[in-house]
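Only one protein chain is missing; all other protein chains are in place.
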Amino acid sequence: MKKLGVCVIGVGEMGKRHAENFRRHVPEAQLVAIADVSAQRVQQVADELEIEHAYTSIEEALQRKDIHAVVIATPDKFHAKVIQAAAVAGKDILCEKPLAITLEEAQGALEAVSRAGVRLQVGFMRRYDPAYAAARKRLEAGEIGTPLVFKSVGRDKDEPPLAAYQSGVNGMLFYTNTIHDFDIARWLMQDEVAEVHSYTTSTIRPELANYGDVVAGVVNLKFCKGGIGNIESHAQALYAYDVRTEIIGSKGSVFIGSVHGAPATFLSSAGASAVLADHFLSRFADAYLVEARTFVNTVLTGKPPQVNGEDGLRALEIAVAAEKSHMSGQPCKVTRQAAD
Amino acid sequence: MKKLGVCVIGVGEMGKRHAENFRRHVPEAQLVAIADVSAQRVQQVADELEIEHAYTSIEEALQRKDIHAVVIATPDKFHAKVIQAAAVAGKDILCEKPLAITLEEAQGALEAVSRAGVRLQVGFMRRYDPAYAAARKRLEAGEIGTPLVFKSVGRDKDEPPLAAYQSGVNGMLFYTNTIHDFDIARWLMQDEVAEVHSYTTSTIRPELANYGDVVAGVVNLKFCKGGIGNIESHAQALYAYDVRTEIIGSKGSVFIGSVHGAPATFLSSAGASAVLADHFLSRFADAYLVEARTFVNTVLTGKPPQVNGEDGLRALEIAVAAEKSHMSGQPCKVTRQAAD
Amino acid sequence: MKKLGVCVIGVGEMGKRHAENFRRHVPEAQLVAIADVSAQRVQQVADELEIEHAYTSIEEALQRKDIHAVVIATPDKFHAKVIQAAAVAGKDILCEKPLAITLEEAQGALEAVSRAGVRLQVGFMRRYDPAYAAARKRLEAGEIGTPLVFKSVGRDKDEPPLAAYQSGVNGMLFYTNTIHDFDIARWLMQDEVAEVHSYTTSTIRPELANYGDVVAGVVNLKFCKGGIGNIESHAQALYAYDVRTEIIGSKGSVFIGSVHGAPATFLSSAGASAVLADHFLSRFADAYLVEARTFVNTVLTGKPPQVNGEDGLRALEIAVAAEKSHMSGQPCKVTRQAAD
Partner (left out) sequence: MKKLGVCVIGVGEMGKRHAENFRRHVPEAQLVAIADVSAQRVQQVADELEIEHAYTSIEEALQRKDIHAVVIATPDKFHAKVIQAAAVAGKDILCEKPLAITLEEAQGALEAVSRAGVRLQVGFMRRYDPAYAAARKRLEAGEIGTPLVFKSVGRDKDEPPLAAYQSGVNGMLFYTNTIHDFDIARWLMQDEVAEVHSYTTSTIRPELANYGDVVAGVVNLKFCKGGIGNIESHAQALYAYDVRTEIIGSKGSVFIGSVHGAPATFLSSAGASAVLADHFLSRFADAYLVEARTFVNTVLTGKPPQVNGEDGLRALEIAVAAEKSHMSGQPCKVTRQAAD
């Protein structure tokens, strides 16, 4: 079987993990090249992972004929632009979440994808986590009856340095963090979100207001078929990387996730201390790998993408509404865009 | 030491437990009498617990000189009226939550208590649960720094029979169930709630709308000092009686509660099945007992009540705002009443 | 119904709890008197619990006609002697474990009980713990098929003071601590123990050898029907009071117990710290209470004792064999005594 030629665009923390997965753990893929605006970073990653080609120009990389697909892991604000460039160049695309940081850009990206007839998968990797996947399967089988209440918590561990906000690499909390839960909410509830209401807090870090961001937020959800929900996101919970979801149905419930990392507990007369999960790249290591394999597999076999551009758009619409509610203090309807 | 003469008013499920606690497990108290509108029920409980006097008239019971204090466990809607009668009769009062089901009645009750100079403790028994009490202690000691995010879940197990709604014995979900979380939110965050927003759902039981009630609700909270939170309440989660609270602070966090009942797990090739908590009277058996002992002790020693009328009023104000938000779909400010 | 007149003999930590249970929480019993060799202790407990009669002479207490039953909570080495005295006095008996500390004394006690025609229940309170009781029920129902492997761990928390060993109040580890597991092994495996092998360790406290005791021990078990097992006991594990049992059957398994006390967890960047169980009197508070109620109930209704003298004898036989194995280093058959 011919291998899928892949280029990873953006090799910061996330992009490097994608590069490593495609380079080492997806035998059906050939990681032809990586690209990054930082010449130093791109060369260092290329050396470490023994990748032949390293570009500082995306355009140049996209000209290679032996690159059939790209993985986009640039800062969030460039996602849409890079999708468009890749689509024009005829490459299939796996794009990190969020699809874009405005609805207009998202629409533009989806139109470019549609015109070019390329495939687009959005990086909602939680769908590939064994626990989430098992839950979805049992929900589809009707095991918990009608899902009524969706609850999700996503807490990052360490305080992000101020530079991370100043650089504008990531979108606001709802776009970078909560968007995973918005996607999972749609996927597990098998329904769309009609309206949201959010409160946020930044009292322990008021300077984030300068960057349009917050420390933590709670988002109430109203689903189209009558279900409700709440998502809490926290940028710096300190104790762990803690992602958990609960769905209460009419016949049963499902809980996903655990704060525990390695199953080791240390005990003394002062109590017990456990090893907690500390980073999304370790908690979801397998999910990222299955995501990569799925992408390569669907492209090579011509199956439709599993998490497509519309999924990216729908989650973004919820994030936009959640941010509006955070600004206005009022509930905000989720306005549906045409998904091309 | 002279014993405190006690009368329990209302001996349904909850009142019977109070009667049992005061009769058997609070040696400083003497359960002189119980009262209930149902002659059959009051006699049966009196027989079972060997209580000397059983009344079907509250007024008659309140005339006894050897009753120094009453425990009110009538339907929610009568709480305020019975408080007033007991206050006029000069009895100290332990009243089940909620204090009342309207702010006007609550004010009336508090004024009567104040005029009569009697003591009033409100039955927010979670404050006496070992886990909640340990959390509060560590929060007070500053162990988690500034509390930022308050999360709480309160799910009852079995579907309440329709008759329970028809009888109007309990107030709407936010008054009967969520009110515990409203109190705990204030107590653990050491702050007041400024505004709430709620969504509710009744899709699996639309007939509850006839009784002004809902199956489940999520309530976003904004605290006065800038913290935020969310509470979810569910009247019939089926799998367990499940009460859990999490508080995320600037330096650490605390999780309270567990879905597990008896620590026994049964395993087979089909997986593991654990014994889950099944009822608030077993999960919080100790809390109710400590509550009873605390009441008797503070009355006998002349100390101020630990959970007083203002606490009851403040929680009620939040419930009222949450219900308004559920009706209007808009966020609703919590309006503060004078606590006499 | 006439109340059962009870006298608790020995009101140290354990006896005081029994006194409290019978005084306050067993309405069918009337705690007439308590007895203890220490005049100061017996008076203090009598005052605190408002018990009318306090004796320093067991003989004197046993002469009371209004005492129908005794609860024996003296040092282990006096159990057999007090059983005999109580039997001669015609009292029904609830005796703390172990039944005795030698097989000869145990036989003597059982013969006295038999001659006098009184009832004897042995204080293996774990049988009344909700988790153990649920396990037994499911084992009886055949849910795990044939039980094959019995595992049990019993770890006390704090280092016992040397005085506890010097006083000789308790028997050696296998008689005081492990004997609970010996009983549970028989009860849950529904089989008898044929042979044992034990190793012990005292390296961190070699002076215990002077008192014939050890810090910790492991006991391999061979059951008559072919099952096997192992019990570990530890006198000072420091981190918690930790009692857990696992039974592996041919169709399924059951795990009983949890190191967790109050369901509260505190988290910081240093990890998670949970509230662990700290004492057998809190972990098994309910079990002691149900034990007391069961005793009173079986006596008043004339039903046979639930944990009888033979149960006490059988567990003791295993402890004797385990101690012999610890001395000799060889496996040791469990020799069965006639249970009168």
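Letters A, B and C mark the chains as written, and numbering starts fresh at 1 in each.
Basically, contacts are C-beta pairs under 8 Å (C-beta built on N, C-alpha and C of every residue); 3 or more make two chains touch, one makes a residue touch a chain.
Bear in mind the structure is a predicted one, so any value in this text is a computation, not a measurement.
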_Please identify which residue in B:44, B:190, B:203 or B:268 touches the non-displayed chain._
B:268
*asked:* Among C:6, C:185 or C:218, exactly one should touch the missing chain; which is it?
replied: C:218
*Of C:89, C:133, C:169 or C:228, which sits in contact with the chain we cannot see?*
C:228
_Touching residues on subunit A - with respect to the absent chain_ = 23-25, 27, 49-50, 130-132, 134-135, 138, 143-144, 251-258, 260-269, 275
_Missing-chain contacts mapped onto subunit C_ = 145-146, 148-149, 151, 153, 155, 195, 197-204, 215-222, 225-230, 232, 234, 237-239, 248, 250-253, 329-331
*Considering the entire assembly, which residues of subunit B contact the chain that has been omitted?*
157-158, 238-240, 259, 267-276
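Keep in mind that, in the parts below, only the chains that are shown with their structure count from here on.
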*Most remote chain relative to subunit A, going by C-alpha centroids?*
C
*Taking each chain's centre as the mean position of its Cα atoms, how many Å separate subunit A from subunit B?*
41
*Could you please state the distance in Å, as a whole number, between where the Cα atoms of subunit A are centred and where those of subunit C are centred?*
56
*Hey, what residues on subunit C touch two or more of the other chains?*
267-269, 275
